[in-house]
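Please read the structure below before turning to the comments.
The excerpt is restricted to a subset of chains, each kept in its original location.
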Amino acid sequence: MEAPGRIALREFDVPDPEPGVVVIAIHLSGICGTDKHTFRGESKQYAGTAHERDLEYPLICGHENVGTVVATGGPAFDTNGVQLKEGDRVVPGANVPCGSCYYCLNSYPYYFCQHLQDYGNSLNVGRYPSLFGGWSQYMYLLPRTPIFRVPDNLPDEVAVITEVMAVTHGIDQAIAVLGLQGGSRSGFSVAVLGTGPLGLCHLIKSRMLGAGMVIATDVLPGRLKFADRFGLDLALDASATDAGQRTKAILDATHGRGVDLVLDCSGVPSTFNEALRAVRTGGVVVEAGAFVDMGPVQMNPNSDICARNVAVLGIGGELATEYEPSMRLMAANLDRYPLTSITTHILPMDRAHEAVMLAQSGEAMQVAVDPRLPLTPVPS
Amino acid sequence: MEAPGRIALREFDVPDPEPGVVVIAIHLSGICGTDKHTFRGESKQYAGTAHERDLEYPLICGHENVGTVVATGGPAFDTNGVQLKEGDRVVPGANVPCGSCYYCLNSYPYYFCQHLQDYGNSLNVGRYPSLFGGWSQYMYLLPRTPIFRVPDNLPDEVAVITEVMAVTHGIDQAIAVLGLQGGSRSGFSVAVLGTGPLGLCHLIKSRMLGAGMVIATDVLPGRLKFADRFGLDLALDASATDAGQRTKAILDATHGRGVDLVLDCSGVPSTFNEALRAVRTGGVVVEAGAFVDMGPVQMNPNSDICARNVAVLGIGGELATEYEPSMRLMAANLDRYPLTSITTHILPMDRAHEAVMLAQSGEAMQVAVDPRLPLTPVPS
């Protein structure tokens, strides 16, 4: 991506890896919501945190990747402690933690790192050897990048959503919090607000972790229909209802109480209030979609939080410790859920612009670039 | 059950319910492992606890029940706070807590109650009106019995395993404990030792709560085969292997580390040691099958527990708060798992003796009595 709105093909050398580096050949690289922001020039990231920064162009996008090991700079290991060798199929972590800040030294999630570097984002063409994004034939993975082996039976088009699935650890946390004050930790009711790729992964993970009832909302009816392949008890079309109607429908479905768990994955601030209305007394709201600052909302510390004993959990990224378990979980459920259908479009590199458009359009669910596909022939 | 080994049909009056009582007509009543012990005269229960006691015969067995409300003594409510009316299909709690002991007054599991009464066990024919077990046309549910409404789409033959499924809350706890010191709370590996009805329910619950790899052992190859319908990554026939071989197979399947979670559901003390061998450093062993005292085992506090940082969780019964969520969870997964196949045999009341024998034999998985079935015609 040369600049906002402008994508071009460029060639770079693939150097021999330095010590600790792993070079992979990319099979698939997903288009993420962040990439869409980058494309639109909304380049302020991690606002309000220690690692707030502006993206610098040009950069090679793509941090949801799956590929094969081509070379390693000395012995390198996957997260099972098994040595990596040429031909191993892997998903690389999307981020590189510094290893020496407070958060790194105290076993916090790697995205808390105060000097975080991320592929396809902060790591750009300005740094040698430039190959730090997945919309490329090769990627150069820096030392301390966690590398996750793909289970043999997991197809590339499922493996490419691993990073997104690894963001859903908020559900694991929400379940832990649910259990802190009575009730049950399984068979719970859940409402997913927004069913793009992130919301869909949350929906699927909820099912796989013991949801008993799943409600979803989206402004795009097509996305709700897609989500229903994974089992919806109630689908609320936000293009045809207002927030009050949706809240009422959710209360009606839950003996007037609200759901145990709301997963706010819309990326739009207004659903945060909807989440607070939809959750029961003592329930949990996971705020997972708001990776980009879209402005404030009004809320009431008394009636929204305190009096109704609501917990809100912000989730700012994916865990390095969840990639490999996520792949195992998906591999174990290939027969039970249509996971292979999630990646709806795979395009060659020279159609990256079209891929980004598709990913924003709502016709598609997960869109990916496959650098091995032949480039589009120039019409003669 | 008149006495150990002797079952007879008897008639009792069904009185009008006193205040707080609910009378139900039984659809199905399961044969539980405890019933098998009762039948064999192994009648010492809850050894070592505040409510250790000897069963008194005669009694009407059956505490895994599903039926319909026939009458209530004044307003009565299900656990959603919805009033019960005639014809409502329900599963009653297997136990009646006293409501005034330390454990009852401090929100502990209801089976911690120091004066616990249980249907088909401590509640026997000596107490008016005798109808305190499910191998009967009607049951007389005392005040403070929790009563759980069955979801419309959940068939009786699945609802009858609700009580067993409600014992599997040890898995929810184990997941919470797994998350206390690193790693992930989903995609975990699990070994289930013993795949009778209790073990099978643990296996299914593991899958439904996010297991990434499931291993099972049993001395009955038929049970392993049955369990495989729910997805086994490794089945270890304990009739054809020794403990060392099984341990080695489990280590080989897990990079030499052992599984994250072992669910000991065999009812035999010796598997406790096998569990401690099969679990990884920092993993969790759930001891759920040992409801009857079958003698001690040797274990080493250093190498089995301390040095390998193992957690052991004893689970002594089912939670009142898990029946309804368990039904919701099963109802939500009817399409994904062959839950309707678990109840393999349904017999009329006069064949209860045969039902107990079947349940012990290994030919069957869950066996139930249906008091609505016509009695076996006497050969003329």
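Brief remarks on what is shown
When the chains are written out, they are named A and B in that same order, and each has its own residue count from 1.
FYI, a residue touches a chain if its C-beta (ideal position, glycine included) is under 8 Å from a C-beta of that chain, and two chains touch if they have at least 3 such contacts.
Small disclaimer: the values here were computed from a predicted structure and weren't measured.
Displayed in place are 2 chains, all sharing one sequence; the entire complex defined by the structure file totals 4 copies.
Please note the rule applied: only the chains that are shown with their structure count from here on.
In this assembly, the C-alpha centroid of chain A lies 39 Å from the C-alpha centroid of chain B. Here chain A touches chain B in the complex through residues 80-82, 107, 169, 172, 175-176, 179, 182-188, 205, 207-214, 231, 233, 255, 319, 321-322, 324-329, 331-332, 335-337, going by the rule given at the top.
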